[in-house]
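Inspection log for the structure reproduced underneath, given as structure tokens.
One protein chain is absent from this view; the other protein chains keep their places.
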Amino acid sequence: MRDARSVSGLRRVFGDLLLAGVVVAVMAVAPSVYSNQLLLFNFVMFLTLSQGLNVIYGFTGYLPFGYVGFFGAGAYGFALAVMHLHAPPLAAMAVGAAAALVLAVILTPLFRLSGAYFAIANLAAAQAVYEIVSNPALEDITKGPYGVSLSGVFAPETSYAVSVAILAGTLLLVVWLRNSRFGLSLRAIKEDPISAAMAGVAVVRGRTIAWLCSALIAGLVGGAFAWQISVFYPETAFSAQFSIFAVVFTLFGGAATLTGPLLGVFILYGIYNTIGITVPQYFQLIYGTLIVALVLFLPNGLVSLLTKRGIRVP
Amino acid sequence: MSPDVMPLLKVEQLEKRFGGFRALDGVSFHLAPGEVLGLVGPNGSGKTTCINVISGLYAGDGGQVVFEGQRIDGAKMHKLARRGINRTFQSPKPFLSLTVRENVQIAARYGHAGGAPVDLDALLASLELDRHADRPAEDLNSAQQKTLDLARALATSPRLLLIDELAAGLNPAELHRMADRLRVLADGGMAMLVVEHLMGFIDRVTDRVIVLNAGREIFEGTLAAATRDPDVIRVFLGGAAHA
Partner (left out) sequence: MLIGAIISGLMFGLYFTLVGLGLNLVFGVMRIVNLAHGDFLMLGSFAAYWLFTLFGLHPLLAAVAVLVVFVAVGLPIYYGVVPRLLVARDSEMLSIILFFGLSQVIEALAAIAFGTSERSIPGRVLGSGPVSFLGQRLPSAWVFGAAVSAVAVACVYLYLYRTRLGTLTRAVMVSREEALATGIDVHRVSAIAFGIGIALAGIAGVFAPFMLGSVTPAMGADINVAAFAVIVVGTLGNPLGTVIGGIVYGIGLMLMQTYLSSWANLLPNLLLIAVLLFRPEGLFGRAVRRA
């Protein structure tokens, strides 16, 4: 009995790893067969951001509507390190990641709020960070609303490779959360924090770890974004679009799974790139309608069509 | 309680206020290993609040709780679980999307209070949950969810178990089996504090009872003696008149 369980457990881990490996391999070789590298970067970016959001929303139930705050903190941390410290890009990415982590630590008191208020307060926090970074009074430090130019470190191939590595690390983290005891304890916290505490789970600690991991991922992606495009404005790096897309892709595919957010990105971001760029309103209309329909008819996303029938999806 | 046994739990002058309302107004009692103490009293007399404070769900406003010689009031719930105190909930909230086995695995992994590891298969079998072990907890009916809540608590091998209204919703046969199970656990050395409305259940399970009224203890002794106590009779008839 016990052996059968661990064999099926191993099979599950293997299935998850296989899916993660295929996605990483495809994105890694894609630039050699498809020339629009910026578009590929955007795919990698949203694949990673959606999984990063999945870490906190899927496994703890807290929806960070202001997820872009960490992304922007990462992008500006990178930019400030390059501009003021003349840091090499990888060191600058570490600074960006640290900035996102600091912001996450500052925001941990938000977990005292229940879900809906957490979401709104997090949105307000991301906007507050944007208002600070873009403020003309801080032009000497952040260049205020006028944006930053980092052309000295522009290296699209390298930054693309780094972003694929971040994606790989993020997918591994999600695989681990799905198959480890720690991930199980997070799901217990999500279901009921009081019962979880009485089962001996350190609720605050578990949530905080998931939160910091999620913020770290967004910060790293933000740094890679800054490195990849090298010229940007605060309203680019803090665009609500990043949060919205990450939320929509994750919800559409199905949170707390590995497949769900991946599916969401490949399908919806694929549609966006087909029809959305010239007339973004039509894409907005589509995903807005999808969200309403999902909440009403399929609250656990596309993958729940299979999981409801007892089929395990990676 | 025989004087030569060191008490497992000492509750001294415990107080808890909600705004101006004194839910617990200086409650004190001792509990020895293997002893089962019933907490009875009308609605709002402080029974559940007492369990909530001891288990760390609420912070008390005064008094102290001493467990195995150390003060534990103010400690976090998960730390108390690991020290050997666990509880069931009046309205249990199992981890609905996780399987029954995963529900108890989490508790055994994170909350185990030391001693021999728990055989989870045997635990589930003893509570008649083994047939459902691989089904998500949301498939269970409410009586089974209550039993799973107890299994979650037992998976941590507690030395003190706080039980809040476990019997409500069980049918008479289930009630009997539950009472027998708790007696077996007590005979194995587990101390229990049992809040329950069903006096038949209290009678079968407990060694003695404390009667609470308006956050104060008005009687301590056997249930049989309590039913003859004039103060207790007055409180319960008064409570019945309100209900």
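By letter and in written order, the chains are A and B; residue numbering begins at 1 in each of them.
One rule holds for everything that comes next: a residue touches a chain if its C-beta (ideal position, glycine included) is under 8 Å from a C-beta of that chain, and two chains touch if they have at least 3 such contacts.
This one's a predicted model, so the numbers in the text were calculated from it and none came from an experiment.
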| item | value |
| --- | --- |
| Listed residues A:45, A:68, A:81 or A:123, member touching the removed chain | A:123 |
| Which of A:24, A:45 or A:63 contacts the chain that the document leaves out | A:63 |
| Touching the absent chain when the full complex is considered, from A:9, A:88, A:152 or A:288 | A:288 |
| Interface with the unshown chain - residue positions in chain A | 61, 63, 65, 109-110, 112-117, 119-121, 123-125, 127-128, 131-132, 135-137, 193-194, 240, 244, 247, 251, 281-282, 284-285, 287-292, 294-296, 299 |
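Heads up, the rule we're going with is that only the chains that are shown with their structure count from here on.
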| item | value |
| --- | --- |
| Length of the line joining the C-alpha centres of chain A and chain B, rounded to whole Å | 43 |
| Chain A - residues contacting chain B, complex | 1, 181, 184-185, 187-188, 191-192, 194-203 |
| Touching residues on chain B, where the partner in the complex is chain A | 55-57, 76-78, 81-82, 86-87, 89, 92-98, 102-103, 105-107, 109-112, 121, 149, 152-153, 155-156 |
